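Quick one: structure below, then a few questions.
Missing here: one protein chain of the complex. Every other protein chain is in place.
Our next item is chain A:
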Amino acid sequence: MNQQQNQANNKIVIKLLAIVVGMFGFGFALVPLYDVLCDALGINGKTSDIAAVYESVEVDKSRLVTVDFITRTNTGMPWEFKAQTRQVKVHPGEMNQVDFYVKNPANTDIVGQAVPSVSPGPAALYMNKTECFCFEQQTLKAGEEVIMPMQFYVDPQLPKDITYFTVQYTLYNVTSSSEGVAMNRG
């Protein structure tokens, strides 16, 4: 094989390797891309994890939306966790508060993280929370019980065909992965 041929080969090999590296990166780029797309299209039932600001929101008195609250704990999470109010009927734009009761019955301190999920998914875009325990990890000492508030309003832009949606919170035990956080708060 001659020199010229070698050079021509190397040129293509370098280009192809660039594609390989690029596609490896693309695999990882899919991770933020997935979140961005889900947020933008509101297709994953994920509510925003940043507090919404409630100002100059017009209350739509003409309709009522039913919101259900469901709670569950993931495997390995011993906390008792329930919504004080199972269901509310709200006018879009109106400020509401729902309290959640949690108790750590274990004899060790545990750090929990609640993850929300809205069904049907498209309603997630209109579920605006000004305050939520799910925004950050919660630490409960052994035997401790607390009431956690969650304040929200339903965006008046909510499509007319959505009259009913469910918000589910799942509590995960994240003690092992948040040792540092737990110490700081303790």
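Criterion: a contact is a pair of C-beta atoms (placed from the backbone, for glycine too) under 8 Å apart; a residue touches a chain by one contact, two chains touch by 3 or more; residues count from 1.
We take it that contacts and distances are computed from a predicted model.
Missing chain, UniProt name from the options "Ring-1,2-phenylacetyl-CoA epoxidase subunit PaaB", "Cytochrome c oxidase subunit 1", "NADH-quinone oxidoreductase subunit K" or "Phenylacetic acid degradation protein": "Cytochrome c oxidase subunit 1".
Residue-wise, the contact with the chain that is not shown comes from A:115, picked out of A:57, A:70, A:90 or A:115.
Of A:23, A:36, A:51 or A:142, it is A:23 that touches the chain left out of the display. Contact between chain A and the unshown chain involves residues 5, 8-9, 12-13, 16-17, 19-24, 26-28, 30-31, 34-35, 41, 43-44, 74, 113, 115, 121-122, 170, 172-174, 177.
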